[in-house]
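Yeah, one chain of the complex is gone here, protein chain that is, but the others are all in their spots.
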Amino acid sequence: MKKHIAALLGPALAVGLLMFPAVSAPAATVELTNVSYDPTRELYEEYNKAFSAYYKGKTGNDVEVVQSHGGSSKQARTVIEGNEADVVTLALAIDITAIEDAGLIKPGWQQEFPGNSSPYTSTIVFLVRKGNPKNIKDWDDLTREGVGVITPNPKTSGGARWNYLAAWAFADEKFNHDEAQVQAFIKKIFDNVLVLDTGARGSTNTFVQNGQGDVLLAWENEAYLALAETPGQFEIVAPPLSILAEPPVAIVDSNVDKKGTRELATEYLNHLYSDEGQRIAGKHYYRPSNQKIAEEFKDVFVLNMKLVTIDDPLFGGWGPAQAKHFNDGGIFDQIYTR
Amino acid sequence: MGRWGGENRALRRLLIAFSFVFVGAMLVLPLCQVLWKAFESGIRPFWASVSDEYALKALRLSLLTTVMAVVCNGLFGLCAAWALTRFAFRGKGFLITLIDIPFAVSPVIAGLVFIMTFGRMGWAYPFLSEHGIKIVFAVPGLVLATIFVTFPFVAREIIPVLTARGTDEEEAAVLMGAGFFQTFRRVTFPHIRWALLYGVILCTARAMGEFGAVSVVSGHLRGRTNTLPLHIEILFREYHTLQSFSCAAILVATAILILVARNIVEGISRKDADYHAR
Partner (left out) sequence: MTRKTRKKTLPGFGITMGVTLAYVSLIVLIPMASLALMSTDLGPAGFWKVITDSRTLVALKVSFLCSLCAALINAGAGLILAWVIVRYRFPFRRFVDGLMELPFALPTAVAGISLTVLTTDKGWVGGPLFRLLGIKIAYTELGIITAITFITIPFVVRTVQPVLEQLSPDYEEAGLILGAGRATVFFRIILPEILPALLTGFSLAFARGLGEYGSVIFIAGNIPFRTEIAPLVIMSKLEQFNYDEATAVALLMLVASFVVMFLVNRIQVRAASFAGEK
């Protein structure tokens, strides 16, 4: 009989113990939660160390930054659903807008920090096999017959939306704003798409490890990570025209007010714009928004690409672009009707 | 047993050959693939990646959630199997199906149901936040999600065995004056202990490897709510393929450990059974 009581009490006790750390938060050092996307883990790992040192020097307090990484809109959802982030550093403005719509971030966050609240930027480039055997130089080449294209699915991957919009911007210029022709051009590219992975990393794996396709559309920083992992097998081609990807940052107002971490959070994001923060971003293949620091990396980035922004009248910002192209029934869905 | 196996050699060989081909293609090859990736650059990088601070924290968290899930579901499984196979009542089929439901739920949704209940949009949230209790995006949420996805395992293993055995022996025991616990322990338990063991093993394996549901309720806070499978995913997405597969190799090792543990338990109870038979 005793055994049974023990067996019943055991889990009950364990549940109690589990609840314990959740109820009483340790308050020895200041803590900041940064909910980010991937692959920014190493960027922020290095930045967090630099920031901790800077903050200790300035205020004498220790700060511990808890990092969280995952797909950008998935991460935004966890914040909406109750993950208590102090700051978010995501891939797309629309993901932060969703948090704003949920009432956690005050409107106007994109003017809170310089450069549309994007301390670093990136762009979309082509990753091709060594020697560029299919001679892929520009977006035109992606529509050629026999060219296998790998890109993630714009419906599930933030990065893939940049890919799609970059191609759209190119076609818009080429066909002189004739939307029917632009749409036909985009359809031709996606007819060449062999595999639509759900995320950028899946696509890279399909292209690099599994040898599918001739060209991968990727974020510049991810293309560099892929190069680093498999040296000598691939090369990066920068198309003359691409899109300026601006991964924005924001303070989650209702969480910092609840926890009293507003000052720390502001400091954390501001320091990203310091020379030190900008150099760390550049080192991890993000383009620093500070032009002077960006020049230091001119051997890495092709700085004379023409980069269209999402706020260009062509797209009119993320809200309209998302509704027109990527929501259910949008242009991307129309490409794939039977 | 001997007669059956001994009489038809051709059939026996055919079946064994089939098993080897199937297991080889479907299980051994993927296993080799994982191990090959993990040890591609030798043992040292492998060791460095598995002894990383956050990998260890993730492993510890995985073990904790697994133990919780196994204990809770084990007790529940025994109760449910007894209630469902020893008594006739209305709505039995419905109840059994309810128990199965967690398998039918896509892991993506399995996480979401807890978000809808305990998260900021859930109906329980006002109460929870008032009392400072965190369930989702904290360890209790991970445990709940793990319990959910492994919910039916033990019950599902025991029910068919009890159904197949019928109730005669237990009825006899009760008629002779045995109580509930006594009947259960002396008469029923010896028959279901293998099933219980399989259930616990499946439950353990699945709880250790669960990704989908846990990913939704975790919030991916590094060192806090990252279980090992989540850690593996993040490493992979950070282009650390080697570290990622090294951690996956830990899970493979867990599967092997479970196997060893089971062999030991089986060995002990075989001896036990022999003793009682004498």
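Per-chain numbering from 1; labels A and B assigned in written order.
Here is the rule we go by: a residue touches a chain if its C-beta (ideal position, glycine included) is under 8 Å from a C-beta of that chain, and two chains touch if they have at least 3 such contacts.
These figures come from a predicted structure and were not determined experimentally.
Enquirer: Just the residue numbers, please: which parts of chain A touch the chain that's not shown?
Expert: 73-74, 76-77, 80, 98, 101, 153, 155-156, 193-198, 202, 205-206, 209-212, 322, 326-328, 333, 336-338
Enquirer: Would you write out the residues of chain B that touch the absent chain, in ascending order?
Expert: On the chain B side, contact with the omitted chain comes from 1, 3-5, 7-8, 11-12, 15-16, 18-20, 22-23, 25-31, 33-34, 37, 72, 75-76, 78-80, 82-84, 86-89, 92-109, 112-114, 116-117, 121-123, 144, 147-148, 151-152, 156-157, 159-161, 163-167, 170-171, 174-175, 179-180, 183-184, 191, 194-195, 198, 201-202, 205-206, 208-212, 228-229, 232-233, 236, 244-245, 248, 251-252, 254-256, 258-259, 262-263.
The working rule: only the chains that are shown with their structure count from here on.
Enquirer: Can you work out the whole-Å distance between the CA centroids of chain A and chain B?
Expert: Taking the mean C-alpha position of each chain, the two centres sit 35 Å apart.
Enquirer: Can you check the complex and tell me which residues of chain A touch chain B?
Expert: It comes out as residues 1, 4, 7-8, 10-11, 14-15, 18-19, 21-23, 33, 35, 38-39, 41-42, 66-70, 75, 78, 80-84, 102, 199, 201, 204, 222, 225-226, 228-229.
Enquirer: Please name which positions on chain B make contact with chain A in the complex.
Expert: Answer in residue numbers: 64, 67-68, 71-72, 75, 115, 118-121, 125, 132-140, 143, 181, 215, 219-224, 234, 236-239, 241.
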